[in-house]
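With one protein chain withheld, the remaining protein chains of the complex are depicted in position.
The block that comes next holds chain A.
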Amino acid sequence: MAARRGGWARLCLLLAVAALAGLGAEAKNSEDVRCKCICPPYKDHSGHIYNKNVSQKDCDCLHVVEPMPVPGPDVEAYCLRCECKYEERSSVTIKVTIIIYLSILGLLLLYMVYLTLVEPILKRRLFGHSQLIQSDEDIGDHQPFANAHDVLARSRSRANVLNKVEYAQQRWKLQVQEQRKSVFDRHVVLS
């Protein structure tokens, strides 16, 4: 079925979902939590940014700003101007997501290169001269999947697994070709 092709893609996406769901519950890396305090210039001290790994209830100026640049009586005035924020992230989630995304993109690109460039060359070499006589429809049709009709007709006779997959693939190619005609050529759907 054409669904089988899409089924592989769906399987990959579901794996991604499972991976992310599992990772969301993982223990946090100690580097992934911090309290960030930004303190503006005060008198003759320049502005500074302080980071420290503390829990959320300890995230304020007195715990994070070390060493305190101003002497005792000025500490309160200095700390009033500082802004402290508790931030956390999940570096594992980011890493896994980007790597899964790039691998899916890479697979799609490889498949696209195969479909548009490699497959026509292979088929031309395999079937050779017998395909020189094309039907009127295929002349000028330089789009991918231009030979889907022929292969569909030919492969209907044999019935083992490999041919079933190929049959499903050809059906999917026909569907995409129809969609492409509606959208890109006749501009019937999707302006």
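To be clear about the criterion, a contact is a pair of C-beta atoms (placed from the backbone, for glycine too) under 8 Å apart; a residue touches a chain by one contact, two chains touch by 3 or more; residues count from 1.
Following the convention adopted for this analysis, contacts and distances are computed from a predicted model.
Visitor: Of the options "COQ6 monooxygenase", "Chloride channel protein", "Ciliary neurotrophic factor receptor subunit alpha" or "26S proteasome non-ATPase regulatory subunit 1 homolog", which is the UniProt protein name for the chain that has been left out of view?
Guide: From the listed options "COQ6 monooxygenase", "Chloride channel protein", "Ciliary neurotrophic factor receptor subunit alpha" or "26S proteasome non-ATPase regulatory subunit 1 homolog", the omitted chain resolves to "Chloride channel protein".
Visitor: For the chain that got dropped from the picture, name the residues of chain A it touches.
Guide: Against the missing chain, chain A presents residues 3, 5-7, 9-10, 13, 16-17, 20-21, 24, 31, 34, 38-41, 46-49, 51, 77, 80-83, 85-91, 93-95, 97-101, 104-105, 108-109, 112, 115-116, 144, 172, 175-176, 179-180, 182-184, 187-191.
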